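Have a look at this one before I ask anything.
One chain of protein is taken out of this complex; the other chains stay put.
And then chain A:
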Amino acid sequence: MVQPMRPFNVPDDALVDRLRAVVGPDQVLTHPHQLRTYESDGLLQYRQVPAVAVLPGTGAQVQAVVAACAEAGVPWVARGAGSGLSGGALPRGDGVLIVLSRLTRVLEVDLDNGRVCVEPGVTNAAVSAAVAPHYFYPPDPSSQVVCSIGGNVAENSGGAHCFKYGFTTNYVTGLELVLADGEVVTLGGPEPDPAGYDLIGAFVGSEGTLGIATRIWLRVVPVPETVRTLVAFFDSTAQAGQASSDIVHAGVVPAAIEMMDAVTIRAVEEMAHAGYPVGRGAALLVELDGAERECAAQFEEVVAICAAAGSDDVRVGRDDAERALFWRTRKAAFPAMGRVSPNYFVQDGVIPRTRLAEVMGRIEALSQEYGLIVANVFHAGDGNLHPLVCYDGRVEGQAERAEELSGAILAVCLDAGGSITGEHGVGVDKLKYMPKMFGEGDLEAFQRLRCAFDPVGLANPGKVMPTPRLCGEVPGPYKRHPLEIAGLAERF
């Protein structure tokens, strides 16, 4: 049963005054010029200026801001660095934007126990820096220099190395949360396996709809003894895909396997000048790390597998500088696409790795059908595709066609048994695809989790869940009605 949302209250002067009292007058923004900074996150297609933006400086201030919104019945959106790619931090015109970029304290570094505790505004790279040189924090989204840990927790961020190391959710051991009613709860901490439901697991990846994390305990791990990287070139993505499968099948768990197609190789070479052979069908970057001896043994095997799968051009990184060049070239893929096309949509679908050749074929066919270039760059190990659907926004109707093509690509991913998003999140961008991936019962269960955390629905409403709806009362213990017992009535 879908009940429509009741309208929210709009921030009024009283709320703004109260927010100013909490965080100080300079940290509450109401002027349109100031607010424009926050009108979108990393996904620029969606823009909305918030009614108010507030920049708390401590966890206690976050709590007071959320409590004020709760009392006023005003919805809010939390924002970290604003680098998200699904519109998850898109503000609401009728709501408060809670900007967490001032909460940048590293609260504790405890290397004896392999833990750090940080505030949500600390950047991903700063966590690794805080535990360097002997430890690091493995999840490494491409935006790691700017993106915040709070945002990583909200999105369950991955990165190029998650095939071996896992995602944010595998590293969070504790959270201090501010719930939408202003309550503060602590889940877990530095120790493993807190008793009770794994609410940390439920919270990570909830895209700001279940509350705001104000303290985050993370596991960090020792820096591997050695790292080895190669780039192999192939005639086709099918060949490179076969090589990735063969590598994994040989029992090797690479730290990263990244693939680029012909369009992408051309674009990155023009930008990065790495000496990549323009015209080749696919480039496969493979990185192994770990214990020196095991790594050396496996690396030889990977080189042999690439050759056997059809690569006549395998380049092994000779030193840190060359390894860095390989990675710089890979990470240039998104910015370099600006040379191919004035605009592009990035998709984030996932497929089972074995369906790669077939799915690439279908994407190629769709690309021709729509008359739009699709460049492919992806995390080949875990089947996370990042098709870049190129278009020219100045040509009327092309943006719409590109969006339709993006949707068709996601449908292909779902058809292959995959997912609509591997690491960017649903946000607002993929709301309309949620019912294609999940059925009514699935969405109902999601809604119940959301209602347990936020029964009024003030936390980032309009994200993740495709159909906003009311929570309804918490059901009490079920009692049969006397009429039912008497057989005079039935429940439907």
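Assorted remarks:
Methods note: a residue touches a chain if its C-beta (ideal position, glycine included) is under 8 Å from a C-beta of that chain, and two chains touch if they have at least 3 such contacts; residues count from 1.
Going forward, contacts and distances are computed from a predicted model.
Not every chain of the complex appears here, and the one that does not is recorded in UniProt as "Glycolate oxidase", selected from "1-acyl-sn-glycerol-3-phosphate acyltransferase", "Glycolate oxidase", "Bacillithiol biosynthesis deacetylase BshB2" or "Metal ABC transporter permease". Across the entire complex, the residue among A:251, A:371 or A:397 in touch with the chain not shown is A:251.
Per the touch definition above, the residue from A:223, A:271 or A:307 contacting the chain not shown is A:223.
Shown as candidates are A:93, A:338, A:352 or A:393; the residue that touches the absent chain is A:352.
Within the complete assembly, residues 110-114, 134, 155-156, 158, 162-163, 166-167, 169-170, 179, 183-187, 190-202, 204-206, 221-225, 245, 248-249, 251, 253, 290-291, 293-294, 297, 350-354, 379, 382-384, 417-426, 430, 434, 437-439, 441-442, 444-446, 448-453, 455, 464, 474-475, 477-480, 491 of chain A touch the chain that is not shown.
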